[in-house]
Each structure stands twice: as structure tokens, then as C-alpha cells.
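A single protein chain has been omitted; all remaining protein chains appear in their positions.
Then we have chain A:
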Amino acid sequence: MRHNSETVYVHCEVLKAEYNVTHLGGFLFRLNAASMSTTALYNDHGGAEAAVEAGLESTPTSSGSTGAAFGLFSADFKKNEDLKEMLESNKESLKLEAMKRVVGLIAKGKNASELFPAVVKNVASKNIELKKLVYVYLVRYAEEQQDLALLSISTFQRALKEPNQFIRASALRVLSSIRVPIIVPIMMLAIKEAAADMSPYVRKTSAHAIQKLYSLDPDQKEQLIEVIEKLLKDKSTLVAGSVVVAFEEVCPDRIDLIHKNYRKLCNLLVDVEEWGQVVIISMLTRYARTQFTSPWKEGASFEENNEKAFYASDSEEKSERTEAEAYVMDPDHRLLLRNTKPLLQSRNTAVVMSVAQLYWHLAPRHEVNLVTKSLVRLLRSHREVQYIVLQNIATMSIQRKGMFEPYMKSFYVRSTDATHIKTLKLEILTNLANEANISTILREFQTYVKSQDKAFAAATIQAIGRCATNISEVTDTCLNGLVLLLSNRDETVVAESVVVIKKLLQTQPTQHSEIIKHMAKLFDNITVSMARASILWLMGEYCDRVPKIAPDVLRKMAKSFTAEEDIVKLQTVNLAAKLYLTNSKQTKLLTQYILNLGKYDQSYDIRDRTRFIRQLIVPNEKSGALNKYARRILLAPKPAPVLESAFKDRDRYQLGTLSHSLNSKASGYQELSDWPAVAPDQSVRNVEVVEPVQEWAPSVGKTKKLKSDDKFYSDNEEEKAEEESESSEGSSSSSSSSSGESSSESEEQSSEESDKTSSDSGKSSSGSEETSSGSDSQQKKKKKTKKAPQKKSKTAAASSDSDENGNGPVVKDSSSSDESSSGSEDDSDSDAAAAPTTQQQKKSDRKPGPKVKSEVEVSLLDLVDFSPAPTNAPKGPVVSPSLLSDLEGLSLSNTSSTMQVTAPSFGPVKTYELLHHMTGKGLSAKYHFPRQPCLHQPGMVAVQVTLSNGSDRSLEEIHVGDRSPASLNIHCFNTIERLEPEASVTVSMGIDFSDSTQAANFQLCTKEDGFSVSIQPAVGELLMPSSLSEQDFSREQGKLLGMNETSATVAMATANASSQAVKQRVLSVANVGEVPSGQDVAHSSGRGSR
């Protein structure tokens, strides 16, 4: 093969000589690329193909082509025929061969548009590779051959209806990529259809297609926004990234579309593919800057995220008041920060950078430090990555020295770094310099000054100059060092030193006449014009300090004036003028001579300047009033130049952007808005309950009651609110949002309650303050919990919702009104708000924890703390599932296929060992999954733990201690104050396994000891049973075909073959519900992601 192509190459050389074909390299490589064929064929094509190229190139100017070119034309013609023939032949391999060579042409940037008709015929080919290559060709040339391109459209339209999702997707991809305006309506239709496709992959493709259509025809904007709006609601991680890209391209200003999806995006973020993460993060950065208030207020750093207090004060005026007192972070703001943090560990540098910029622009000042380590890590990546990251660090380090100071050594320059990397590192080191580390840095700089890379050495000198001005302690040292450099052998170094010394002297001119003298002595040896000019300027400026030397320098300059560069000439004229004014006796003639020389100089500037200076300083009858002021004009005290970083004003651009990198506004750059003074209504981010239901099918027959319960137990859109509340503050966010939107009644109530919280219950509020101060980061809180177990229950409850403090006294009320309130929800329109309210009330009735200290509630506390789980479970929630399933039967569920969580069917209960009494020093624990909906939070799995004391002494203060993924979300049972020997108690816990089968590890602590235990969930226990009609079941099942489908055959003994037995078996492994079925097939339904 190799040999073969070489012979062809020789053959070509001849051609080249003859016909002046220029692109032989490409020809050779194409030959290599083409798949093997017979030698003869090869050689043949070789010659012909080269001819094609030559022919194509000469076509535009063919009028003047020579005879040789005519010969070429015939070859070209023949060649074209040949490729065409191949494409039109019946043999797949020939077609493929031809297409490969056509792609080779395209890759080389050659024109292959003539083959369009032949190529387009193959668009419907069965051969996938051939098809793909035709797609490549189409996308490249369709724009130029619009009419012919239309031939292919019907193929794509047909493919859009294919059952295979990948075929649908790729058809849409190509259809939207061929930029033919006439098919815009077809594209629009296809996009709309694909956006509603069952397959997330197709929906993703449609999101990409949106941008393509928009750039083809911006008039479609409105319709496209509708599609975007729809796709934004999509819950697939696959779609999220792409649709946000579309959003950013088409309608970045429609921030209102984001509100409802904000929490979902935050929560999905970790699972989105890396490229999507970058886009989503940058979009959310912009979003957050418009929706939240600044966390950077004075003194805010310690009081911020007093989230609890925030919830207490829901109503507008309240929150304003709070803001005046202390900054409180919006929980959604916190959610964003928290959910982006793990991405700092991404392997994708772009993701890390985008999280870093998010923290920089959104996080409270003291939290920004989190990103430092990750950014420094990026410095070990490729050179280009280093470059961008260093640029950003340079900007950051100007404002926040402290952030990077501990990593100073990471910015030390290596001789192998590229020059622009070196310069950036130098920049950062200079920014980091302070009194404490300046000596280290200067020592490092000393090495750099000697660098062989002179550009870098010069930059170092500049940097030393900056350090000298910024840190007054070292000014003298630096100056002396720079003066030493004046005797350096390298001109660049000397020149740069002179320039920097000039600047430094300007800042403190009084004491340095020695240095000026020294420089005057060096003057003859310095040839770099900038340095010479600088010395001349210094002489002129401080001529009174060196009265003897300055005129002498001028004399020398007069001699060499004509040979100097312009910049030196100008300064010579300046020097002459200044000396004339101060020391006219000695220099009058010299000055006149120089002015005469300047008058006839070649340069405009110098002639102008000379003329001006002459009029200014030499008094004559024509010179006006200005003459009097000549001295004041020329010898005015000049302000010292400020030596500052080139990155000083870069922070006007968002970090990590192209604009920041270029330090100029790139097209399409969107300014990061300033924080709003008052946060816009935050309730806009609350998600209506109806939405998730809509996802499946329009909900018609559901009563409001059902929906709210559905929401409570299952976990759909609302999961963000929940998740976020789970992880940080109990149900606070949902409660706050609920009262935000709910009817005035509840708002009043809540504000009243919060009033009470803050004023009435002194003790509990003080407790809550304690919590709130630490509640900023969960870990903090947990540490606290660990340290002071006694406070735990109080903390937990207090943080769960401050309302409860106020709610406490009316706990009985709310629990009794539980049912009635839910009943009333049926008529209330604001069901979105109602649901969380109920939830919250239920919760409050279960957990009146915060009153540990208040004596009135002692009885309540006892009730909760010491009652075993079964009694602990309130009636409401237990009843509701069954009630719900009753209602389910009544509803018109034929049309609405929403899955409803039903009462669990109790199968055999398996008990697992949690802690053996030998290891537990007498304390033993067993657990089982009661298969009840968890009462604490809908996302949790209920676990009942039976604790028994096997020892001969009583155990005290049994509680859950440290949990080991710190983020693990457990609803702990309340501390058991005392467990007598031989006694046992059953408590219930809620654990959020976040849909994984990873064990939840935590510590079970007694007063003296802590034992690490872990609960390993079985997959079946993570499910929730739901009731469905058979049609619904099969419909849902249909949606799960393909990837989600797993099938296996199980052999059963005939004894077990009865449906009852099968059901039993199934139930024993998974918490599922039964689907009423007419056939002899058992269906079970359950839903995951609780």
C-alpha cells in the first residue's frame, strides 16, 4: 500500500509539472485514506483525481486557461463521470469507496459540490457508513445546492417516524443541519414533534435543532421559545444541558422561563453530562444575579444564611426588616451553591472553572476560598488550560490575596513554561506580595531576572517595580537591586530597569540624586531608545538636583541628536527646554542648537514639538501670555505613575468568559447584572403540583386532595424543594413557599406565628438562634449536633421549621384539623401552596421537638420521645394512602394515567441485624422496612429499628450520632433517654437512600459509646407501590421499553405456580402493588425515586 501510493505520487509529480497542480499533498493523503482496492484502480483514479482538483480550481478562471487545461478538462469530465459512476453503481463497496474519497476532498477543503446529484441519491442507502458519509456531504453542501437538497427531505421525514429512536434522532440532526430556508416549516414541525418524543435522546436532538433553526430563520423565535419552554420542563438529564444551550442562544433574556425549573436544574446538575453542566452553571450564575440579593453586605459574613429566621418572617415587610438587620441567604441561592460544589471535583477543567466563577460571583466572601484548591489543581493540566486558569486567578488575586497566598509556590516559574504562562505567574506572584512574603518573592524574582528568556526577565523587572511601589518597606531594597541591574550586560534588562527606576524615582524624587547620577554615567552605554529617553526625562525633571551633570548630558545629546530615535529626540528637546528655563546661562546656545536641529527634522512630531517649545520658552514679541507660564507648564510637579496590574479592571467581565480572557467584549457576551437591591418574589420558583402530573397525561379526574397527597408521598417535581429542605433545613423552604403563595389566612397565621417565635418564646428562639448561626453549612450543624447531643432534638426541630416554635401551642389543633384542612383543599384553588402546608402541619404535629426546655410542653415531648414507632405514626398519613386508593377507583382514571401511591401490600417482613449485642456492649438493634410511606419526608424510606438492652445495666441517651456521608439524610429517632435492662423499644427512622442501594452508615450512640452501624437497603424496599389500572400499566410499561427493560425467565416449581404464590414471592422482594388483571399474568407496579 505504502509503496503503491508512492508510485502514484511520482506519477502525480509529472502532472504537477505539467498542469501546475498545487495540492499534491492532499492528493497523496487521500490515497492513503481510501480503503484498499486494486492497484490498477488506484493508479487510474490517482491521475484522474488530481485532474479533478486542478480542474475544479481552474474553473472560476477558466477563460484564460491554456491548452493543457483543456486537456485537463476532458480528464476532469471523465473523472467526474467516474466518481459519479461509482456512486450510481449497484455495488455498495464502490459507492462507499467513492464517498470516502469525496469526504477526503471535503476534509481538504476542496470543492466537491458537483457530485451533489449523484451523492444525494444514496441518502436512503441501507449501509450505515455510506449513509453517514452522505449525511456529512449533505450538511456540507446542501446550502449551496438547495433545490437538489430538497430531494433528500422526504427520506428524513420518513425516518422521523421510525420506531428506532436513534434513527429518528439522526434524521432530525441532519434535517436541521442542512441550512435550506425553504424547509423551515418542515423543520419547525419536526422539532415540535421531536420535543414531545418519548425518547429523551430525540428530545435532546430537538433541543440542538432549535438553535440551528433559529440561526437559519430568527423569525421563528416565538414558536421556538414555546418549544424551549416545554423542553425546560423535561426531567431527563440528557435533555437539560442541550435545552439550556438553546435557551442561551435563542432567548437568554427570558429569565422567567427558568423560575419554575430552577430547582430542578440545580438538583439535576450533578448528573448532567459535563458539557451541559458548563452551560447550565453559567446560565444559573446569570439567573442568580438577578434573583437574589447580594451576600456581600458589610458584616454579612457572619450573620448570613439565617435561614430559619428567614422563614419566620415570610411576609414582605418582615423580610425587608430582617434584611436591614442581617443578610439572610435565599434557600434557593444556597441550593445552587451547595449543588455545584461537588462539581469542583470534575475531571473536566471547564466545569471546574465554571463552578469557580459561580462561587466568585455568587458566594459569600468567605466561601469563595472553597474553589482555590481546585483551581490550583487545574494548573497541572495542559498549557492552554493553565493559560486561561492563570488569567482568572490573576483577576481573582487582585481582589482576594488571601485566597491564593497559601498556594504561592504553585505559581513559581519553571524554565520550561511558555512565556505567556511565565508572565501570568509573575503577575499573580506580584499580586500576592505583601509585607510577610515579599522577601521570599523577591528572592524568587532574583532568579527570574537572570532568566535566558529576556522577555520574561523584563517582565520580572516590571514586577519588582510594582512590588516596590506597593510595599513601602522594600522600596529601597528594590531600587538598589534595580540599580545593580543597570550594569547588567543585557540591554533589555538595563532598559527595563531604567524605565522602572524612572517610575520609582517619580514616586519619591527627593532622596535619589545619587541614582540619577549613576544613570547619567551609564547613559553612554545604553542603546535602547526607551531607556535613553527615560534617562533624559529624569535629567530634565530633576535637573535642579544634578545641576552639573544635566547640561553635560545635553551637550552629548546635541552631538548625537540626528542619529537618535524619535522618542529620544523628543525627550532631548524637553530636556533642553527645561534646562533653558532653570539654567539658561549654561545651556542657552545648546538649546538653540537643538531647537534648530529639531526644526528641520524629518518627523512631524519633532518639528511640531520644537516649534511649540520655541514659542513657549524663547521670549519674543509674538509670544503671548503663555510665555510667562512656561516654567510652570514645563516644570509642574508630575504625579507619580501608578504601577498596577494589567488585570486590575478585568473583573468587569465575568470570570471564565472569552471576554475576560481577551479583556474586551466578545460578541454575544452578556453582562452579569448587579445584585438587585430587593430580591424579586421568590415564590415564582415554586413549582405547581399540577406540572409533574401533566408530564404523564393531563390530569382530569384527580381531586386536589389526591394531588397533594401524591406529592407528599411520591416525589416528583417537588423533590427539589424537598431535597433541599431535607439536606439543610427540614421542610422550611416548602413551608416558606407555601405561605408565600397561599391565601392570606395562612400568611397571616404564619407571620403571627413567627412573631411569636421571635418575641414570645424566649427560650426556644434563643435555641433557634444558636442553630441558625451555624445552619449555614450543614456540616457545621452536624458537628454541633454531635458535640451536644442534648441539643439535638431541639436543633433538628428548630431547623425543621421555625414556624413550629409558634405552632407548638396549637399542635393539637393542627393535628386534628389535618383531615379537615385537607378536605378543604379540595375547593381551594391554590393547591400548590396547600400541599406543603399540610405536610408542614403534619410534621409539626409529629415533631414538637423544640420545646425541650419549655416546661409547658414537657408532656408532648414525652409522648414523642418515648412512644415506640407504631404509636408515633400519626393517623392521618396512614389513613390517606388507603383513602387515596379508594378515591383512585372512583376517579376517571381511564384517561388520566397518573400513578398513585397506594397502601403497601404487606408481605412477609424480613428483619435484619443492625447491631449485635456483643459488639454493642449490650445494646442490640434490629431493623426492618415497614413498607409504610415515610412520615418524615416523602423522599425517605421508613425503617423501624428495634433497640433492646441485653446488658444488666440501663443504657442512657441512645441516639443517632455521626452519619458518615455527611450529606446522608436521615431522619433520626428522638433520643431515648433511658433503656432499662431487658427492655426493648421500637423507633422509626427515615433514611434518604437517594435511590441507590448504598448503605447508610451512621453511629448509634449511647451515653458512653458509639457504634458504627449500617443499613443496607434492598432495591425492592426503595420502591413505592402504586395502583394502576391495567391499561395504564401497559401504557406505562410501553414507555419503558428499550433501555429500561430487563427480561429474564424464571423457572418455577408447579407448586409455586399459582398466582397467589407468585405474588407472595414478588412481594417478599419488592414493595410493589398489584395491578388488577384479567389475564393470567401477574403485574406489579411500583415507582422508584421516592
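Brief remarks on what is shown
Going forward, a contact is a pair of C-beta atoms (placed from the backbone, for glycine too) under 8 Å apart; a residue touches a chain by one contact, two chains touch by 3 or more; residues count from 1.
Simple rule for what comes next: contacts and distances are computed from a predicted model.
Only one chain is not pictured, and the protein name UniProt records for it, out of "F-actin-capping protein subunit alpha", "Fibroblast growth factor (acidic) intracellular binding protein a", "AP-3 complex subunit mu-2" or "WD repeat domain 75", is "AP-3 complex subunit mu-2".
Contact with the chain that does not appear here is found for just one residue of A:254, A:383, A:910 or A:953, A:383. One of A:89, A:154, A:215 or A:584 touches the chain omitted from the figure, and that residue is A:215. Contact with the chain not shown here comes from a single listed residue; of A:258, A:353, A:471 or A:941, that residue is A:353. In the complete assembly, the contact with the undisplayed chain comes from A:373, out of A:158, A:254, A:373 or A:628.
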